[in-house]
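Heads up, one of the protein chains got dropped from this complex, but the rest are sitting where they should.
Here is chain A:
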Amino acid sequence: MDKNELKAFIAKRVAKELKDGDVVNLGIGLPTMVANYIPEGMNIFLQSENGFIGLGPAPEPGKEDMRIVNAGGQPVTILPGGAFFDSATSFTIIRGGHVDITVLGALQVDEKGNLANWMIPGKMVPGMGGAMDLVTGAKKVIIAMEHTAKGAPKILKECTLPLTAAHQVDMIITEMGVMEVTEKGIVLKEINPEFSIEDVKNSTEAELIIAEDLKEMEI
């Protein structure tokens, strides 16, 4: 798979986690692609932390309105039934447990469900934006990312970068498989048949528990 196919593959698998009626916040980058694979007929309410619910696709060229943008600042649309609100309300939704699922990328994630995705000291300090609140407040936190950073494991025994939040990650979805973070550690629930269990273990620093009913990853 090339880079784009790989990202689409991960996004498609994440989309299968969504249920009718869910309020969902998608992070910038790969997580945003999940919106392209929401099954037809399923009602998903996409929340945008800059202040609305009912996030729709990009407008046709020439119809952009810089007063309706997503959390990345790009012009988007709002769907019928949507609503605009201010940042206090937006984070009431996020922190107050009214978001069913948030999907974010990660620099590192570890077997205790810790997540690091907002800074690399001395190198890159973009700020956390809404990520710390999202990861703390959403009912379910899904990390959608490539399994490694150019071969270097990102799923670790313990994060070394500054944390975004402690003990909040529920699920990790990569091109290699679907993993759940449990009390006992990270459980590989589904595996992409293109890889062997050994392949996945070799690309993961954390101890992987292989589910007894390990399934093939389907998209």
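Brief remarks follow.
Operating definition for what follows: a contact is a pair of C-beta atoms (placed from the backbone, for glycine too) under 8 Å apart; a residue touches a chain by one contact, two chains touch by 3 or more; residues count from 1.
As a working rule, contacts and distances are computed from a predicted model.
Comparing "Formate dehydrogenase subunit delta", "ABC transmembrane type-1 domain-containing protein", "TRAP transporter large permease protein" or "Acetate CoA-transferase subunit alpha" against the UniProt entry of the hidden chain yields the protein name "Acetate CoA-transferase subunit alpha". The chain not shown here is touched by just one of A:P31, A:G105 or A:G137, and that residue is A:G137.
Between the chain not shown and the residues A:A8, A:I68, A:V187 or A:I209, the one that touches is A:I68.
Residue in contact with the omitted chain (choice from A:V125, A:A149 or A:I210): A:V125. Of the candidate positions A:R95, A:K140 or A:K157, contact with the hidden chain is made by A:R95. Although one chain is hidden here, its contacts on chain A can still be listed: residues 48-52, 65-69, 71-73, 78, 84-88, 90-91, 94-95, 114, 124-133, 136-137, 162-167.
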